[in-house]
Structures are given as C-alpha cells and as structure tokens.
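Omission of a single protein chain aside, the complex is shown with its protein chains in their original locations.
Letters are used for the chains, namely A and B, taken in the order the chains are written, and counting of residues starts over at 1 for each.
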Amino acid sequence: MNMDRRHFLVMLPAAAIAWEYVLAGTPEASPNYTMSEHWWSMLIDIPKCIGCGNCVRACAAENDVPDGYFRTWVERYHVDDYNMENPEVISPDGGKQGFPAAKEDAGKYFFVPKLCNHCADSPCTQVCPVGATFITPDGVVLVDQKYCLGCAYCVQACPYGCRYIHPTKKVADKCTLCYHRITKGLTTACAENCPTGARQLVDLKNPKDPIHAFLKTHHVQVLKPQMATGAKVFYNELDGAVR
Amino acid sequence: MNGVEGYMYPNEVNLIWSVLIVLYPYITGLVAGAFILASLVRVFNVAAVAPTYRLALLTALSFLIVAPLPLQLHLGHPERSPEMYFTPHATSAMAMFGFVYLWYLMAVLVFEIWLDYRRDIVIASKNTTGLKRLLYKAMTLGSDNISERSLAIDHEIGWIVTIVGIPSAFLLHGYVGFIFGSIKANPWWSSPLMPVVFIFSAMVSGIGAVLLLYMLSTKIRKIPVDMPCVDTIAMDLFYIFIIDFSLEMLDLIHRIYEADESFRSLNFMVHTKLYFSHIVLQISIGTLVPLILLGIVQVTKLAPHIRRRIYVMAGILVQIGIFSMRWNVVIGGQLFSKSFLGYTTYKMSLITKEGLLVAIALSILPLAILYILLKLLPPWPEHEAELSASEATPQVLRA
Partner (left out) sequence: MNAFKDTGHLFRFALLFVVAFVVFLAMRHLVVPKSFGQYGHYRGAAIGEMAARPIHYAGHEACETCHADILQTKSSGKHANVNCEACHGPLAKHADDPSLQPAKLDTAVLCAGCHAASAAKPAIIKQVDVEQHSSGVSCETCHKPHSPAIDAGGAQ
C-alpha cells in the first residue's frame, strides 16, 4: 500500500483513537461488550435451593462437561443439632440427578450449590507456571486451554475443589461463569435453569444490579473466608457447618 | 463410589499427582545430597571423604539427567513445556523449575565436572580412537591446554563453582519443598518448614546413596574400603539425619498441639490410610532404625566389618525412609478431602505412562547412566595413576 506523508499524518491520530478502543478490551465475538464495565460474580440463595440438580445438568449440557467431572455440583448437608463439626454431606454424582428423599429427623437439612468462586486473589492463578489461567479484566477466572500444560498445580491450589483435569483434552478445566453467554447479555446456564432463583448472576460494577440492595438487607458469606482468596460468590444464609 | 469414605468434593476423588510426582523430588533430592557430599571435600576441606568426590558428582549428574522425565510423562501437554521458559509466571514456584534446572545442570554440575576432569578428557582425546575419541574431543571444546597454570585456574574456578553450587543445590530441591509448602489450600503441605525438611532429607538420601555406591564400587573393583572415608560419611549422615528428624518431629508435635481444623482428618488419615507408609516405613524402618544403627557406631567401638554392614544397612533403609517421606507428602496430601470429611484411595496403575512400571524404570535409568559415565569418566584413584603414567609418555596419534 503506497502512502504519502500527508495521508500518514492523518492515519496516525485515527490509529491512536482506535488503539484506545482495542485497549478497552473488546473480545472479538462480542462487539458491544466492554470488559472494564463489568465485575462478574454470583449470588447463591441457600434457602431457595431445593436440590433438584437442574443447574448441574444444564452446566454439563451447555459446556460439554465430561461425565464424572463437575464445573458445578450440589451438596446436601445434614447437621445434627449443634454438632456443626461433623455434618453428613452427600453429593451423588454431584447432585446431577437430584438427591434421594430424606426422612424427617432431629437434624436439619439444606443444599449448597458450589462452583468456582472466581476469586479476586485466586491461589490458582498465582501458581500457574505459564500464565494459562488468569482473571479477566471483568472478573472471571478462565483457563486458556490452548496454553495449559496440564501440570495440575492449579487443581492442587484451589481450596474449593472446583477444578479438574479434562480427561481427553488433558488440560485444566472449570466453571467459566458461562463467559460466552454473559458477554452477550445472557445469564449463566445454571442460573437460567434454576427453577427457584437460588442462583443468580451478579455484576458488581453495575449500580442497578439487585445485588447491592440484597447485600444491604441480608447476611452473606463466602466459602472458606479464612483463606483470603477474595472469593466473589456470595452465599445467603450459609450455615457454619458448610465446608 | 469405590474407594471413597465419607465425603470428598466430586473433583477430588481421583488423584492427579501420581507416583511419578513422588519420584521427582526423590531424584532431585539425591542430586542435591550427593552434591553436598562433594562440596564437603571442595569447600570444607574434609579430606577424608575425597575418595567419593568424583563419584558423588557423577551420581548427581546421572540423577539430574533423569529428573525432568517423570515431570514430562506427567504433563497433559509435554510439548508445551517450553512455555515455562518463554513465559514463566513470576508468582509460581513451579515456573522456576526450568531455569533452576538448567542453571544447576550447566553452570554448576557440568561445569564443575568438566573443570575437574578436563585433564583426563584431554589426555583421553589423544589416547583413544574412533567414536570415543570424537566424544572426548568434543568434550575438550577444542582446547587441549592442560598446562600447570590452566589446571590451577580450573581448580580456583571450581572452588567458586562449588561455593555457588551449595545454595544452588538448596534452591534446586528447596523450591520443590516450597511448591508444596506454599499451598494454603492443603494443610498437609502448607508449612514454612517444608522446604527445609525437603533439603535436609535430600541430604540424607543423597549422602546415603553415595555411601552405598562407593561401597558397591569397592566390591566390584576388589579393593578395600577406605574406612576413614566411610566413617566420616556415616558420621555426617548421622548428624544431618538428627537435624532432619528433629524438624519432622517439630512439625508433628506442632500439629498435634495446635490441633487446628484439619488435625482430626489428617490424624485419622495417618493412622489408617498412611499407617504402613508413614508409621512403619518412614518413621520406624526408615528413620529410627538407621538412626539407632548409626548412633551405635558413633558411641561404641565396632570392628570395621561390622561397621561396613551397618553402613550398608543404614544406607538402604535411609533410601526407603526418604522415598516414603516423599510418598507420604505427595500421595498423602491427596488422600484426604479439603472438606476434612472424607478420604479416597490411590489406585496406582501398572502399565500406563504414570504407572508403577514406568516409576521402576525411571529409578533404574540413573544407575544405567551412571554406569556409562563411570566408563567414560572413571573417578577411580587407580585410573588416575594410569592417566599420569600415560601422560608422562604420551602417544601421538595425530599424524
């Protein structure tokens, strides 16, 4: 392409403006999405979870999750009276087909859906030797499956057990907060399919997101706060027996 | 679910770090330990152990060559491992592996061996024929200068290399300890003591290995064992082992005393799943028995042939003990759930690329490499004498 000097002097500021657009981080497949405008998270409302397993099935269908591995799963807790240190926990096939019926007794039951907490100070991204797992500018922890070595160090470093090594791709895999959906204005597959609204996608940077009003009026926790991972998945009414 | 007791997070049920990841720290531990023994001669001037100097260096090199293999076999995408060199993540202890390994291999071990053997190599390049000659010639890097001054310079530089090599050896093995010790998610691993325990147990296994190899070599060469040499090695082994044992006991006592949220689960695991490998192999057979044996030698006067038997016994038991320690750290750390509510089982396969047969082959391979190195660069004093004799009457083969 032949360009005279005058033409070049015009192109330069134009290129500078376009460059700013590139730096704002616009993933190619979503032209109307700017990463810096979002900080994604999730709210799990424990009293609303009925342990139907819809979320586990939906996630598997949406993301081709292999059998026996889980990007999300549901645990059922049975806490006997004040014995919080020894809850009985089950998660048959991750809760994918729901749970067997429970009989009424002196203890209490509740369900706890679990997924990647998309930690702001994630220990998993800290230990990756090559930079194959990272947190995006909009707060989602992802795995670059074309770059991952499959060393499994991140799987060891996650306190929540939400990672696994994909059996055929031989790379690390985990919940992506349905990044391919949320960047297009959809919600995550699990939240879409939860019949009771126990799982909700949250955008902490959006002042109109209902999470801000919710946090003002409810008591929430994150899993394993002592690990100081900056976990971003909030649990409403999380019981102290939950591990 | 087969093999699971209690509750494990669904993704935790199958172990991801196999026996090969147990083997890797065991191998680099031997490297570091053998090198420390060699440094006793070079830096600390412990002349008594001089007969093992070159053997220790060659042992370290044999094991170092094999060290990356278990890691490569474990990776899901070994073809991507150059990424660790091109885009190492500065916050990851694992990312330093490539650099520490290369540094230690080339700038410490190969460099020191080359400096110490250069005279032998140059002489051999003149006295051999065919492929061997080409090999020796390549190893001379084209320089056949073995004047007094050049050898004196080599000796000085070699001393500096050893000085640098000691912290390098600690880094080579200590970073592995840090890889485990820095994982807050796993209370069996997370501890500031981990790198220190790894280093001291590495010294125990490495020194024990060279002791065994030296005694084996005297048997094969049919020459008497240098008793002051092995006595000194055994004494050093004993004291380093005392330190190692104290550190491990400190960790244990601290855990039991503080009894934090993980204690009940870990305690149960040690008494059930890890009973044989931890209580029997690592602590009793692998630590207490050799300590007692070596301690007896320190406080009593025993005849040389009895002392030799004790040293062989201790050397073997120490290998079992230190390998068990690596097993208990790596495998043990994955047998319990991070929910502290359950346990799983390690199903070690036999013939897969991370199975038992591969592990055995990788354990034997360094010895095969050592055999070749011993033929190529004989460390024996009698060979030294031959070399000096042939240098006095050089055979000119180049026409």
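General remarks:
Criterion: a contact is a pair of C-beta atoms (placed from the backbone, for glycine too) under 8 Å apart; a residue touches a chain by one contact, two chains touch by 3 or more.
Source: prediction; values computed, not measured.
Across the entire complex, the residue among B:Leu134, B:Ile157 or B:Ile292 in touch with the chain not shown is B:Ile157.
Within the full complex, the residue among A:Pro66, A:Pro167 or A:Pro195 touching the omitted chain is A:Pro195. Contact residues of chain A toward the unshown chain are 25, 27-30, 33, 35, 47-54, 58, 61-62, 76, 78, 98-105, 109-111, 131-137, 142, 144, 146-147, 176, 179-181, 183-184, 186-187, 189, 192-197.
Seen across the whole complex, the unshown chain contacts chain B at 82, 85-87, 89-90, 106-107, 111, 114, 118, 140-143, 145, 147, 149-150, 153, 157.
In this text, only the chains that are shown with their structure count from here on.
Between the CA-based centres of chain A and chain B the separation comes to 41 Å, rounded to the whole angstrom. For chain A in complex with chain B, the residues that touch the partner chain are 69-70, 73, 75, 87-91, 93-94, 114, 123, 126-132, 147-153, 155-165, 169-171, 227, 243. For chain B in complex with chain A, the touching residues are 7, 9-12, 16-17, 74-78, 80-81, 83-84, 87-89, 91-95, 97, 179, 182-186, 333-334, 337-341.
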